[in-house]
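A single protein chain has been removed from this complex, and every other one stays in its place.
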């Protein structure tokens, strides 16, 4: 079963990666995606809001779907909330499998899904004092849609 | 320019990842693939041989191609050689970009290429004392071939 | 019925959560939106463009025709922007 965390605190990439291979010799590859806060247009901070309860459930459900579609030996999703500064990590997806294609594809699947279906909302704060809610992007929906019907299982 | 290392020593995943984002705020995502030694069929160790000089040159060339095809802010490829035990890392590919698709796609491109075009040869050693050279796999060639002609730039 | 608001819906309405008792003719998400929009000018403004509003009933995404009942938890929010 996947490890799913929604938290304000930072996470430890090396420890999370090590946990997926520790004590086992059937893991051939670990794919990961680390989402980081950019400072576009003078952004001074990103504030992430979520729907406590629903968020964790929704991520656990999609991680279970990834585990059904690909032969994963492990899967970790950590999404931060609250105030995040430019250069800081926002989200981590880790997938492990005997074979690289399963790890790489399921990692891309999960991050595409998180961008479009997980109940998080981003507010951008700027050095000027202005702030705005990030709008959903059609290209993210398209990236998520390409997984419908594809993949194994 | 990509950071390319061919070495016997282990590498530090967290430090390598941090180096791609340190001091900059234009990185939106870091994709990575960590290849790990499995213990299939009672394997006791994997011994990797390479072609010193040609290996580094070939990896630097393909990393430059990845940087031309995708808008990367950074790229790191570390491939170990020598004797590697089950559970230990063999290879690390890290790609960073403003946007996740460029990071994820270029990471998959590089590991597919390393499997089929980089001058490394693996010998498997078994607990029984037997050993055998790993044979190239047609499915790896197919995975690498799907990148021909695709991608940006 | 418990109603939750997130992101700019929360800001426009001025509360994250309210306990409501809509009349029996409010049977689905669309009906609930119409009823909520009449509660105050702030509600009206928040629900002015229904295409910008998404809903969840009992923590599952739900479309306009999804039924709502007295003990449900119903949430309204803009399209999500995580990851």
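Think of it as A, B and C in the order they're written, each chain with its own count starting at 1.
In this text, contacts are C-beta pairs under 8 Å (C-beta built on N, C-alpha and C of every residue); 3 or more make two chains touch, one makes a residue touch a chain.
Keep in mind that what you see is a predicted model, and the values were worked out from it rather than measured.
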Shown chains contacted by the missing chain are B
Answer key for B:13, B:48 or B:63 versus the chain not shown reads B:48
Touch rule applied to chain B and the missing chain gives residues 35, 48-51, 53-54, 57-58, 79, 90-91, 111, 114-123, 133-136, 140
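Assume only the chains that are shown with their structure count from here on.
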Separation of the C-alpha centres, chain A versus chain C, in whole Å, is 27
Chain A and chain B have mean C-alpha positions lying a whole-number Å distance apart equal to 22
Residue ranges of chain C touching at least 2 other chains are 83
Among all residues of chain B, those touching at least two other chains are 100
